[in-house]
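Note that one protein chain of the assembly has been removed; the remaining protein chains are unaltered in position.
By written order: A, B and C. Residues from 1 in each chain.
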Amino acid sequence: MPPDYPSILNEIAEAAKSEFGKGKVANYIPALAQVPAEKFGIALETIRGEQFGWGDSEERFSIQSISKVFTLALAFRLEGENLWKRVGLEPSGNPFNSLVQLEYEQGIPRNPFINAGALVVTDVLLEHYADPKAAILEFIHTLTGQNDIAYDLEVARSERETGYTNAALVNFMKSHGNIRHSVAAVLDVYFHQCSIAMSCRELARAFLLFANHGAIPATGERILTKSQAKRLNAIMLTCGFYDEAGEFAFAVGLPGKSGVGGGIVAIIPGELAIAVWSPELNEHGNSVLGIKALEMFTTLTGMSIF
Amino acid sequence: MPPDYPSILNEIAEAAKSEFGKGKVANYIPALAQVPAEKFGIALETIRGEQFGWGDSEERFSIQSISKVFTLALAFRLEGENLWKRVGLEPSGNPFNSLVQLEYEQGIPRNPFINAGALVVTDVLLEHYADPKAAILEFIHTLTGQNDIAYDLEVARSERETGYTNAALVNFMKSHGNIRHSVAAVLDVYFHQCSIAMSCRELARAFLLFANHGAIPATGERILTKSQAKRLNAIMLTCGFYDEAGEFAFAVGLPGKSGVGGGIVAIIPGELAIAVWSPELNEHGNSVLGIKALEMFTTLTGMSIF
Amino acid sequence: MPPDYPSILNEIAEAAKSEFGKGKVANYIPALAQVPAEKFGIALETIRGEQFGWGDSEERFSIQSISKVFTLALAFRLEGENLWKRVGLEPSGNPFNSLVQLEYEQGIPRNPFINAGALVVTDVLLEHYADPKAAILEFIHTLTGQNDIAYDLEVARSERETGYTNAALVNFMKSHGNIRHSVAAVLDVYFHQCSIAMSCRELARAFLLFANHGAIPATGERILTKSQAKRLNAIMLTCGFYDEAGEFAFAVGLPGKSGVGGGIVAIIPGELAIAVWSPELNEHGNSVLGIKALEMFTTLTGMSIF
Partner (left out) sequence: MPPDYPSILNEIAEAAKSEFGKGKVANYIPALAQVPAEKFGIALETIRGEQFGWGDSEERFSIQSISKVFTLALAFRLEGENLWKRVGLEPSGNPFNSLVQLEYEQGIPRNPFINAGALVVTDVLLEHYADPKAAILEFIHTLTGQNDIAYDLEVARSERETGYTNAALVNFMKSHGNIRHSVAAVLDVYFHQCSIAMSCRELARAFLLFANHGAIPATGERILTKSQAKRLNAIMLTCGFYDEAGEFAFAVGLPGKSGVGGGIVAIIPGELAIAVWSPELNEHGNSVLGIKALEMFTTLTGMSIF
């Protein structure tokens, strides 16, 4: 008998309230700082088509680093294992935007979910697409069936205006020969991908691809091989939560990805995807309520990959 | 229908042969350097009691860092979540014996499977047991039903004679207040635990505890809570393979632990434990054939946590 | 009785020949790579107006990082001790273009002679001059009396085309708030200052300012206070030779500055300035013959600040 998801989501939402006020809304760009701290939504979709939601689950927000999963899936499909010559697979012991490890490792980012790695992935997309920005959106439209998902141009512009650390990373990797297109072109795509606005509902739907071993459940369309999907899930587990990945694996035990917009998506392979949104972040840049909610979810359902 | 394990092990063993000669037998102590490079064994046990073996699966070898899982299980059972005040849960971006991260993080090791972390775990055991060396062996006897598993005193002595890096780690952590017993006492237990000799058969049997969510399948005895077992599995996945943990999760996708004696044990939660032994190591200190064998195992069986 | 400088320079030049072929001409930009490896010049000027030269002492070459002394002198005169809020005074344990230390120290460069520090100094000049490029040249014209010293625009252009590491540094410091002008403006001035072409003769003349405690000997014009001149000399001694500063202080014992164009200038306070040019560099980016020549000079003359 499957878990009673509606009552579980209710219980999570009730309990999560006590966590409000423990984190801080991202404030490095105005568009993020203006999001009300009390926003809170959960959406859950199973690969069998069931849908459950709670709170602000239909409201779109800035997915930020969650976009790295989409661009990685695209690049991995296009490049296959060659991709790992330019970006590593190991968890990083440092914050997401650190230059230190990059220097010790000669311009090869540790993994595709730290900013440096995501920028290399973006550079890869520039090799394969004349218009990578269009290709990324089209991919998300295919995964979600929602063709109005779009870039938030104000967010993208703000990202550019304050994106000096990312510019430093691209320049540094270019000095090591690991960026092939112009610094400006890479940053332009990257700042746009971070600005994509999606709802919990849409994120859960999109991540069913990874829960369903590489095929879109609704259409049966195969996007990734089973092996590729399995591997992306492994990367999400080991690297998906900045320098808190081990803590998340320990407490929650699911592959997933977070963004500084306050979103977190996680999957149970062969079963479901669940997305949570709450803008208050802990010191590692992960949503406080999002982590709490997912921890409760695995406890209440007994579901775990371990 | 369960996989045909005997024929799968045969296929793995056949294929693994082509990997001989690609690694190097550990040579930092004489007792390890003398082990013939061509040793190769696999043992698989399911939680239902099935047993399969291939090659040198009954021959004992030095388990080395695999012992860290046993001491961690003991300490976690005794200390509960308090343990994580003294040792972290995050993957390390550095080699297993690095001092660098330890310094930046004020004497708190990143995780319990780097040497520094295992030494703190050993220090914890000194608080709870009058004779931790006896307690560790007794624990392994309980898990395996093999009461003659013992320390290899020659190996333990060799470890001590060359163990300056470990002595540096303990001294450094003691200077930060994260070691409570004498440097000599901690090192003595640690060098002994590394010297334990076990066979693939015995390792697979012992690790059924983690595959079976914390209870010994043969006796039903509960050693860890389900939650604790789940969490130990998560740590094995994210930290079990030195600075190659991400690569292993990507290629194999199972919780596990390796040792420089050439052993690797991995589990499929709810299903089985599998141990491989081949002394040739890659540059990260992991068995070349062991990793190859486990990669093939997940490919051939289709089993994965992802 | 003063030393017999002509015969000393002859002896140095004779001995230095044996060092040819031990280093490598800088090749990161074409304009530097094309300089003949066998170029070799020495010029010595005393504060009393004596001039001595040997070899290619009148031929101009790219002064590169030696320009950092001129911009630092300008900025120090303008900002006084306030300058040290934005750039440190400590030797760096890392190569000249390292990002690592910069990250640990929150965007404050260790000293004004690593690239990051020089870029902050350049940013300071942008606050004080409408046309800093003109101001820098004018300053050098004043120090040397040579009004045709100019930027090598081809070198400046090449620097820009390959200057991704410097772009990374400026972006990173801007992300920490330690760069106030546009990244493009700072880099433009910086790439130009590195391209200035001067001869050994002109460099020795210019550095008499520092030997003469802050006043130009030929005109008596005071540029820096005695205290400021003393302090710049101290910085040259502790930081003037990248991560070989300690070795240089040990072997030569004079304040000085080197550049990857193969130039080195050093001073004996109260006495003289000496410039050497030989394009072959050691692994630290310092001229092999230049260091050898200066080491011989202090040995043969017995002159030293120690």
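Methods note: a residue touches a chain if its C-beta (ideal position, glycine included) is under 8 Å from a C-beta of that chain, and two chains touch if they have at least 3 such contacts.
Computed from a prediction, not measured in an experiment: that's the story for all the values here.
Colleague: From the touch rule at the top of the page, work out which displayed chains the omitted chain touches.
Modeller: Spelled out, the missing chain touches these shown chains: B, C.
Colleague: Of C:Ala33, C:Leu153, C:Ala184 or C:Ala234, which residue touches the hidden chain?
Modeller: Checking each option in C:Ala33, C:Leu153, C:Ala184 or C:Ala234, the one touching the absent chain turns out to be C:Ala234.
Colleague: Sort through C:Asp56, C:Asp243 or C:Glu280 and give me the one touching the missing partner chain.
Modeller: If we include the chain that is not displayed, C:Asp243 is the one touching it.
Colleague: Out of C:Pro91, C:Pro132 or C:Gly261, which is the one that touches the chain we can't see?
Modeller: Missing-chain contact among the listed residues: C:Pro91.
Colleague: Hey, which chain C residues sit against the chain that's not shown?
Modeller: Touch set of chain C with respect to the missing chain: 88-94, 101, 110-111, 227, 229-231, 233-235, 237-239, 243-247, 249-251, 253, 255, 269, 299, 304-306.
Colleague: Considering the whole complex rather than only what is displayed, give the residues of chain B touching the chain that is not shown.
Modeller: Residues in contact with the chain left out: 98-100, 102-104, 162, 164-165, 167-169, 171-172, 174-175, 183.
Operating definition for what follows: only the chains that are shown with their structure count from here on.
Colleague: Can you figure out the chain closest to the middle, judged by Cα centres?
Modeller: If we average C-alpha coordinates per chain, A lands closest to the whole-structure average.
Colleague: Any idea how many Å lie between the Cα centroids of chain A and chain C?
Modeller: From the centre of chain A to the centre of chain C is 47 Å.
Colleague: Roughly how many whole angstrom separate the Cα centroids of chain B and chain C?
Modeller: 55
Colleague: Where the centres are mean C-alpha positions, what is the separation of chain A from chain B, in Å?
Modeller: Those two chain centres are 32 Å apart.
Colleague: Which residues of chain A are in contact with two or more other chains?
Modeller: none
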